[in-house]
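For reference, the structure is listed below as structure tokens.
The other protein chains are all here in position, but one chain of the complex has been omitted.
Then we have subunit A:
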Amino acid sequence: MKKQAKDKLVFWLFLAPALISFIVVVILPFFMGLYYSMTDWTAIAGVKPNWVGLNNYKSMFSNLAFQYSFIRTFIFTLISVISINLVSLTFAFLVTREIKFKNFYRAGFFVPNLIGGLVLGYIWQFIFKSVIPAIGGLFGINFLEELLLLADPTLTLFGLILAFTWQYAGYIMMIYVAALLNVPQELLEASEIDGANFWQKLWNITIPMIAQAFTITSFLTLVTSFKQYDIIVALTNGGPTDIYQGTVVNSTELLAMHIYNVAFKYNNMAEGQARAIIFFLVLSVVSIAQVYYNKKKEVEM
């Protein structure tokens, strides 16, 4: 009995640092946030927040800027997930073949991921604003020379997706490379003897065998696209403007940036917090659904 009690004590003692820090930095702030989202808190010292119930949540859904931001975030996420996975899978196939300098290519594709989002945003801003018109001027293509890519809402969104894909595809590629190297060669050889062509091998052997990697990569790309902030700040700063239901809105002000602006620029901390909670809920539901669906597709050897 005494030994058992001692074991228990030791168990809790060892758990305590992790548990306490988890509670202090994750659980408590989450519930405090939930509370603040139902007040009119502005973070000015000495002012007591008043309880406003669900008002912040109600006003949010009738807010056109928020609606628009939500829609744009979904579009951005959808296209980014597809483009990043396509690009990185293609790269992964290329760099796992027997080609010269394949390690050099692997490193090369991975390098953009080491550049910070802000720096990368400014680089692409330079490309879109100065390099593309210069190329247009060089080859006498008037359309390119006069193109103001960052003044067009649709083109800017694609520009962002391009920059983000360029940054993130290398990282995702590494995961695919690891998965591809783990596909058993004997299966592929056996199918080859049976006369399977490249596409049949890909569809029936390789893809099912790397399904685990798909779960991880889709989760990572989905969550990171949804939370994208730094590249946008540097590349477009939320602009250019678009017209949504008669009002002017910022076309690349995706959710994370929208929440930041509401909370810190307008100093409506409580409203921003309410939006952050909805953001959290939506992101959790979408990503849990995605992981659940992908897990069902995985095969065990």
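Criterion: a contact is a pair of C-beta atoms (placed from the backbone, for glycine too) under 8 Å apart; a residue touches a chain by one contact, two chains touch by 3 or more; residues count from 1.
By definition in this document, contacts and distances are computed from a predicted model.
A.B. asks: Which of the following is the UniProt-recorded protein name of the chain this complex doesn't show: "3-isopropylmalate dehydratase small subunit", "Extracellular solute-binding protein", "MinD superfamily P-loop ATPase, contains an inserted ferredoxin domain" or "NADH-quinone oxidoreductase subunit J"?
C.D. replies: Going by UniProt, the chain not displayed is called "Extracellular solute-binding protein".
A.B. asks: From the list A:Ile71, A:Ala151 or A:Ile288, which touches the chain that is not on show?
C.D. replies: Selected residue, touching the omitted chain: A:Ala151.
A.B. asks: Just to verify: which one of A:Phe104, A:Tyr266 or A:Tyr293 makes contact with the chain not shown?
C.D. replies: Once the missing chain is taken into account, the touching residue is A:Tyr266.
A.B. asks: For subunit A, enumerate the residues touching the unshown chain of the complex.
C.D. replies: Residue positions of subunit A that touch the missing chain: 129, 133, 148-151, 236-243, 247-250, 261, 265-267.
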